[in-house]
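To start, the structure itself, in structure tokens.
Yeah, one chain of the complex is gone here, protein chain that is, but the others are all in their spots.
Residue numbering begins at 1 within each chain, and the chains themselves are lettered A, B, C, D and E in the order written.
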Amino acid sequence: MGKEFDLLSYGEVLLRLSPEGTERLDDSETFTKRVGGAELNVATGVALLGLRTGIISKLPNNKLGQFAKKRIRFSGVSDDYLVYEDGKDARLGLYYYELGRYPRKPSVVYDRAFTSFSRSDISDFPENMYSSARLFHVSGVTLALCEETRNTAIEMIHKFKEAGALISFDVNFRGNLWTGDEARECIEKLLPYVDIFFCSEDTARLTFGKTGTAEEIMKSFTEEYPISIVASTQRIVHSPMHHTFGSVIYSRETDTFYSEKPYERIQVVDRIGSGDAYCSGVLYALLSEPGNYQRAVEFGNAQAAVKNTVPGDMPGSDLDEIESVIRDHHSTGYQSEMKR
Amino acid sequence: MGKEFDLLSYGEVLLRLSPEGTERLDDSETFTKRVGGAELNVATGVALLGLRTGIISKLPNNKLGQFAKKRIRFSGVSDDYLVYEDGKDARLGLYYYELGRYPRKPSVVYDRAFTSFSRSDISDFPENMYSSARLFHVSGVTLALCEETRNTAIEMIHKFKEAGALISFDVNFRGNLWTGDEARECIEKLLPYVDIFFCSEDTARLTFGKTGTAEEIMKSFTEEYPISIVASTQRIVHSPMHHTFGSVIYSRETDTFYSEKPYERIQVVDRIGSGDAYCSGVLYALLSEPGNYQRAVEFGNAQAAVKNTVPGDMPGSDLDEIESVIRDHHSTGYQSEMKR
Amino acid sequence: MGKEFDLLSYGEVLLRLSPEGTERLDDSETFTKRVGGAELNVATGVALLGLRTGIISKLPNNKLGQFAKKRIRFSGVSDDYLVYEDGKDARLGLYYYELGRYPRKPSVVYDRAFTSFSRSDISDFPENMYSSARLFHVSGVTLALCEETRNTAIEMIHKFKEAGALISFDVNFRGNLWTGDEARECIEKLLPYVDIFFCSEDTARLTFGKTGTAEEIMKSFTEEYPISIVASTQRIVHSPMHHTFGSVIYSRETDTFYSEKPYERIQVVDRIGSGDAYCSGVLYALLSEPGNYQRAVEFGNAQAAVKNTVPGDMPGSDLDEIESVIRDHHSTGYQSEMKR
Amino acid sequence: MGKEFDLLSYGEVLLRLSPEGTERLDDSETFTKRVGGAELNVATGVALLGLRTGIISKLPNNKLGQFAKKRIRFSGVSDDYLVYEDGKDARLGLYYYELGRYPRKPSVVYDRAFTSFSRSDISDFPENMYSSARLFHVSGVTLALCEETRNTAIEMIHKFKEAGALISFDVNFRGNLWTGDEARECIEKLLPYVDIFFCSEDTARLTFGKTGTAEEIMKSFTEEYPISIVASTQRIVHSPMHHTFGSVIYSRETDTFYSEKPYERIQVVDRIGSGDAYCSGVLYALLSEPGNYQRAVEFGNAQAAVKNTVPGDMPGSDLDEIESVIRDHHSTGYQSEMKR
Amino acid sequence: MGKEFDLLSYGEVLLRLSPEGTERLDDSETFTKRVGGAELNVATGVALLGLRTGIISKLPNNKLGQFAKKRIRFSGVSDDYLVYEDGKDARLGLYYYELGRYPRKPSVVYDRAFTSFSRSDISDFPENMYSSARLFHVSGVTLALCEETRNTAIEMIHKFKEAGALISFDVNFRGNLWTGDEARECIEKLLPYVDIFFCSEDTARLTFGKTGTAEEIMKSFTEEYPISIVASTQRIVHSPMHHTFGSVIYSRETDTFYSEKPYERIQVVDRIGSGDAYCSGVLYALLSEPGNYQRAVEFGNAQAAVKNTVPGDMPGSDLDEIESVIRDHHSTGYQSEMKR
Partner (left out) sequence: MGKEFDLLSYGEVLLRLSPEGTERLDDSETFTKRVGGAELNVATGVALLGLRTGIISKLPNNKLGQFAKKRIRFSGVSDDYLVYEDGKDARLGLYYYELGRYPRKPSVVYDRAFTSFSRSDISDFPENMYSSARLFHVSGVTLALCEETRNTAIEMIHKFKEAGALISFDVNFRGNLWTGDEARECIEKLLPYVDIFFCSEDTARLTFGKTGTAEEIMKSFTEEYPISIVASTQRIVHSPMHHTFGSVIYSRETDTFYSEKPYERIQVVDRIGSGDAYCSGVLYALLSEPGNYQRAVEFGNAQAAVKNTVPGDMPGSDLDEIESVIRDHHSTGYQSEMKR
């Protein structure tokens, strides 16, 4: 082991602004400010569970960039690989988020064009970074944002792979950023480098044109590419306030599918980032106890389930909380109603 | 068409004060201040969907009256027919509202006696107002408040009718303002002038002594009076947090009943004003696409359903939101969980 | 001694609504809710300093009345002589308050007509109330509000006097409630019953037509009427944020004027109720150490000065705080900057 | 009866700090501050329903102690038997509370060691206190806290009993304060003095080693000890947001079990203190209408059910609210959806 | 007269986000959201004083654009000439604002590049707009933002001039948007069209290279260009909390300089927009009582002084408030300390 970081990820850091409670974006007088981003959320989840992680990103060199940096540190993630852009066009991407209540859906307004991150370049980061991490994680969002970040991400994958890191990739398909065809074409070039692959059944079918059962699809990725682990989440959205969440992990090594009963009717407070939380649970488990795939699925599910109940993009659970959620999930006897 | 306003309505504008979240009126240290009123809510709903509306009312000439005016403009409604009362007795009516959670019901404390509106008089408003609108709407609340506003409302109905406007009337029966007998006696005198009539089945039975099926009752109003359209809402209150809402519209012209499946288990944030929102949806549809009664029932239901999920008395939806709620309501295939 | 209460006062209890900080009444989305009233403020100040006091008033029998009662108890004042009015016209008076910043003045919008208190009557209160208090306090506000409360206040003065209580009266002239002539005519009839008389120099000149030096004026009241003590405050308003406050007390018994150096450039947070706080300081001192007039002027000034620094209408100081403010005010040596 | 208080209780008063809404203890920037405590909650519930109650406790003589005292008075409870501790080690116990959402449980962090209350002693309170109350209530929490409060509570039970008061005891077992064995040993010594005994079925089995049906267990306590009434609550925790609550009362006098249908799927806002609210409902009913055990069970259930819907530890309902909740619970016909 | 609008202005509408009170941008958890913009602020000030104004601008067609529109209407300004941009790059400009306290200065972080407004074009607006207003106002900010808005502004000036409107121009120099040389070169081309010219002495010297006394400078502009009125403000910044504000107006028609004593040590709450408020006061006065230049300087000063005491970018005063501030400013006798 001996590397400084267990996980590094490369992605955009966004400011999120949301009105209080069920208030609406086009009314109300205050915003709650939070910080998130697909890859940051993963790094945070793994850090709070106890491993050493860092985020690779580019922020504006102003007070908003400072705020983002401080919140990143707050969440246990290293700011060693944050770089800063000067100048009056330097900007932090942001998005506005409004909760939903049936039949009104949650809604998001993005304002993430022309950001400092979109100008992040491979030359911004030191060469010794690539040998400092056991695992590198990136998601399809970073690929989809713009050509610059796509190229940078691809180069990073190559360099981390070369330096011996595991590569983790989450498709995280966003129809508002690119088309399915663009996504497939780009991602297929990456898959030869990927060790751990997160892809939902829907995306596999729609974007990659896969057919067959869900299990056949998962396995097929490991047959076509040197992928070791495929993880696939299943979410049922009963309403903005109630989701059911489960997942399946396939390991090529053991040629086995791992799963458990899903978390039913999670009481959703804030669903943003719960997919990233899932990745963080799985990656934490794989990094802390390699080969224990059943634990990986349980940590992934528990992280995702709990994240849904927590405001903000980033997971907030420590190891003690996740272990006790897993214990309760599998317990059949008396459970205390409160932790005290 | 060619008239300046699609809809004008006459009614009281109230300040609403509510403690934050689930706090109680007799504890807590802050109030959220909002503005509403049965007829204003209707005008707002129609305005935000895209038509030109105005509210006819009387406010105190002080900062509270100014606040009300500003919020009326905020919501897209014209303040052209607001008049102001000077003097130290000038007052804005208000009410205090506390949310409920089963088994505790929502509760309201009214403080709306002796208001400036209760002294509004037909002479306060210009004669050319009556020819400036395609439709005039008023509700039973205005009739019930006091003799002055009742007389003014009745005179306005006569004058608007004479000037060629459609007359829309919502019974909106409130047992705390008048008795069923008082209501019936007063309203029956108005019905000969009414074109669009909103009346729930319960009210029809209890207040107007109607018998027979719900459909028979609706139709009977158009037989006794020259009413063109009768709309009747059906709300099931599962708990303060969950309502089911649907409605039926009868058109004399087509001799047809229009309806759709109700919105089941709406996740209620604030149910105040959802009946008014219903009227606004129906009236918007009828004004923007006359004769399309099915669309009217769908717009009414969607407006009411969404209003329940939005804090405050007034509807907050634009056309895009309502159309997408209707689309989702009728869709059977895959639905994205979020608008982005 | 042996009486149950050291002080009872009769007056209106009002809900105060103010926007947060420097926000304006006709904008902003929240109100802070507080409870106050000239006589209640006096009873509170005396209670928090350690004596037993109660407020005589009439509240609506609804949640707002309950809130007022709870806050009265919170502040150490007895609710034994609160009575409640049922019915839909029962209402709690209220006022809206907006802070000032030079050159913008603080402003108040009253909504205190037609309140339950305005219908309070001598028959609402038990006969044994009059023998339960050492001192009865009332202010000109209660006389000015309406005929009913004026008559009730006058009768109470007679009955308390008869039962052996001291009578304290604060002119508290409000030009928006009555004219100077009305005030003088009414108050002059009361002065034969008054023992402790609070009247500013300006009011003495303008309303009572007094001439001469301030000291001559104060003394003249004790010559014309059987008044024992006259207290007169002097406030200099440098700006909404800075006031200077001092006072003079004249005792007929000792034929002496008592004063001390004023509090200079008080850092005003909320000046409402600081005149009432003054009365409370003086009355507390006179009741707890009769005859010590110098202490009375010091307690009055300190209560008023500190009240200006505290949000809300009511004083909030306990004995320890007032004594330490007085000590600091007279100290010439080193002072710690903080209480810890 | 002629005693000054209907109920006195002895217990710790705690400051509760909770983040807003669903925010977490280890994030967020504000705390809502509230006051509670098992015995105080009982005294509050009984007071707000209309009887005279007081809390016996010891607070630090600082601003936090003042705050606690003010909130106690706010809630209608007498502060006559509060005593204060001076000195820099004087402290108010506190606890931090975080709401839960499935699958995340509510959690509590206690900081209640070394408090002023833990040093409260029988000599702190006057001898005439014991004859001033019709009923004395204490819970197992006070026994479990530390030896000093245990001894004081036991002595108080003896003295109140001797002075003719009824003794009410709620086991309220807390595994984080003592073991089941410690609890049983201590409580069994007290039971000979207890008239009204609150004990859940689970606690009876686990702590007292009872066997048989729930009804047999309840009855057995009255056979072994001179207990008149045994009350046992049943709570089903569907999720942090939904509880079902019911109870059974056994009266030795009538040898009858009293119950009603439980409140199903209560919409929980804050479950803290709902057990205490239950005691308060039962005790209010027994004190205001002795012998009407059916009413006792109905008041207990309604208080507990409503408390779950109200933020804070203390019940907030007046008699009117509880009676209308009971009426609705038993009503089979039309119910208005709102109180107005 | 007879034109629909008294004033139209063309400029960017910005969302302002500021932490509460004295909190900092890189800490704290909430932002207050407000709407402003140099030209919008002017239109608002004139509208609230009682004239008909509108803002010409381009907003994103999303919820943030809707919010801006609603707040514009809230402030009495017409939204008739707002146009909307679709697409995912459509964005509302925003800036972050942090208050100062000596020795910490207020600070601003702009995020206003690439906005929808920066793509607003002369073809976005209807031709009949130019004949609908008595006066057109624009500021140097709009010229400095980018080439597109500069060109659009210049064309609008030509078209409004041609249609008979007065042209008002405020230099409003911003060193972070362009250099002094760029500004001078651009503005000098416009001055032949300008009727009312706002330019501070500093800017005149530094940007336009003027020399001589302040009065000579002001007059010189009217000699070189067909400018009728030159207004020049003088602000002394004692600290972030205290400013002194005054101004001089020169009228070519009367060849006279108008001024009054400045407002000394204004208690600044929010100084943003106070220069725009000045313009609004002057323009209101000139439009409502042409030729009364003394009144113009008094209205300008009072608007600016009061705006400094009000949170947000936009002025909030109505005619009554400004007139009473002017009255107090010139009064030498007794002044009530509060408006009630």
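What we mean here is this: a contact is a pair of C-beta atoms (placed from the backbone, for glycine too) under 8 Å apart; a residue touches a chain by one contact, two chains touch by 3 or more.
Please read these numbers as outputs of a predicted model, since none were measured by experiment.
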| item | value |
| --- | --- |
| Left-out chain, listing which of the shown chains it touches | A, B, C, D, E |
| Touch with the omitted chain, as defined above, among D:109, D:122, D:163 or D:191 | D:109 |
| Chain not shown, touching residues in chain D | 17, 24-33, 62-64, 66-67, 70, 88-89, 91-92, 96, 98, 107, 109-111, 113-114, 176 |
| Missing-partner contacts on chain B, residue numbers | 28-29 |
| Interface residues of chain E (partner: the chain not displayed) | 21-24, 26-27, 100-110, 176, 237, 239-241, 271 |
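As a convention for this text, only the chains that are shown with their structure count from here on.
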| item | value |
| --- | --- |
| Topological distance between chain B and chain C, in contact steps | 1 |
| Length of the line joining the C-alpha centres of chain A and chain B, rounded to whole Å | 45 |
| Distance between chain centroids, defined by C-alpha means - chain D, chain E (Å) | 62 |
| Shared interface positions of chain E, touching two or more other chains | 28-29, 66, 70, 74 |
